[in-house]
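== subunit A ==
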Amino acid sequence: MLELRGLIDAIWGLISGLLSGLGFSPNLISLIGYAIIAAVLFGVVALIVLFLVWWERKVSAHMQDRLGPMRVGWHGVIQTIADALKLLQKEDITPKAIDFPIHFWAPVITFVAAFMVYVTVPFGKGLIVSDLSVGILYIIAITTFTVIGLLMAGWGSNNKYSLLGGFRSAAQVISYEVPLTLALLGVIMIAQTLSLGAIVTQQDTIFKWYVWRQPLGFAIFWIAATAECNRTPFDLPEADSELVAGFVTEYSGMKFAMFFLAEFVNMFTASVIAVTLFFGGWMSPFGPDFGPSWLWFLGKTLFFVFVLMWFRWTYPRLRVDQLMGFAWKVLLPLAFLNILLTGIGIYIFD
Partner candidate 1 sequence: MAEATISLNHYLMLSGILFTIGVFGVLTRRNAIAILMSVELMFNAVNITLVAFSDFVTPAALTGQIIALFTIVVAAAEAAVALAVVLLIYRSFKGINVDRINFMKW
Partner candidate 2 sequence: MSDAFLTNLTFYVLSFCVIAGGIFVVSSRNLFHSAVFLVFTLFSVAGIFVMQHAYFLAAIQVLIYVGAVAMLMIFGVMLTTQLTNVRLRHVNEQAWPAFAVCLFFLGFLVYGLWDTPFKISQAAAPAEVTRAIGTLLMTEYVLPFEVVSVLLLVALIGAVVIAKKE
Partner candidate 3 sequence: MLQNAWIIPALPLLAFVLIVFFTHRHRALSAGLSIGAIVAGFIFSVTILFKVLGDPGPHEFYFKWLDFGTWDLQMGLLIDPLTAIMLLVVTIVSSCVQIYSVGYMQGDKLFSRYFAYISLFSFSMLGLVLANNFAEIFIFWELVGLTSYLLIGFWFEKKSAADAGKKAFITTRAGDLGFIVGILIIFFACGTLNFQEVFAKIETGAFAGGLVTAAAIFVFAGAVGKSAQFPLHVWLPDAMEGPTPVSALIHAATMVAAGVYLVARTMTIFAASETAGLVVAIIGITTSFMAASIALVQNDIKRVLAYSTVSQLGYMIMALGLGALTAGTFHLLTHAFFKALLFLAAGSVIHAVHTNDIQEMGGLGNKMRITATTMFIASFSIAGIFPLSGFWSKDEIVAATVGHPIFLVLTLAVAFMTAFYMFRLCFLTFTGTPRDRKKFDHAQESPKSMTVPLIILAFLSVFAGWVGIPWLEHGYSSFVYHHHPHHAEPSILLMIISLSIGLSGIGLAYLIYYKKSISADAIAERFKPLYTLLYNKYYFDEIYDAIIVQPCYAICDFWFWFDQRIVDGAVNGSATLTIWWSIAKRWFDDHIVDGAVNGLGYTVRGAGGILRFAQTGRLQNYALVIFAGVILIWFLR
């Protein structure tokens, strides 16, 4: 039923046949294949992100009893594309006192790191670029690059607001990364694997979703992931009212757009991890092969993205001291407790 894998295989068969007909060597063909995959992946995620930006605006508008963008396209669907085009055209202002290479590479690193995660994400049945044996670890590792990007942006801008924003953001992201990783450990302990593909296939009905066995783990993960994405109530790094706009103060045009897009990609990533590890990924809740898998994946993920947006327009922002205290004094002990309980559970039930 509407599985995309067959389609993709067919198209790839066509292309590779064409290329080998043109006399390309198999190595070159596989290289070209990787390039195509990367491009398609980028395109898909970029498309999703464009949709998310529009969606966020609509959700926020409706939550505040407004309409949001309405003019460009049906209910403003292509508003984001128009915005992106505008940003592309704008002048890229580079202040004089900046540390140029650092300033220049910061958004690139952030953006690329945000996309690199998708190499090992199972989008649907068979729709995974490379099911790495260390999948979750890979994702956690790659996401740390975001911090490097933020710090570079903060430092490179040579601006006190940027520096403070960068500091805050790095401290926050590093702090919340610890409980986040430890919360995921519970699932890993039960699943006995780090591979995302294997974890998804273990949860083939709604009853096998790991969220039932790891409710505490999921709660910790979700809070920490919200903080990782710098979403409200943890949006201190860019707190407009305090730090102007944090580390993005000195950015404009396309570079700003890169940060902006990376933020939405990270949001999508957090939802993807939640869905994959705790809610069965692309598996339908009613047993295997019930409806197209990629649709299930997309539906679940978008639901969690919606939850993130919901948070943003519901909760006030924390203070910076509360933020760190919460990570180290509440989430971290809870995460340890969760690991302990999981260990005891495994010992007792297996």
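How were these candidates chosen? In short, all candidates are chains of the complex that A comes from, given by their letters.
Operating definition for what follows: a contact is a pair of C-beta atoms (placed from the backbone, for glycine too) under 8 Å apart; a residue touches a chain by one contact, two chains touch by 3 or more; residues count from 1.
Since we're looking at a predicted model, the values are computed, not measured.
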Complex member in contact with subunit A (any copy), out of 1, 2 or 3: 2
For the subunit A and candidate 2 complex, residues of the former touching the latter: 25, 27-28, 99, 101-102, 105, 132-134, 137-138, 140-142, 144-145, 147-148, 151-152, 155, 163, 167, 170, 174, 177, 192, 194
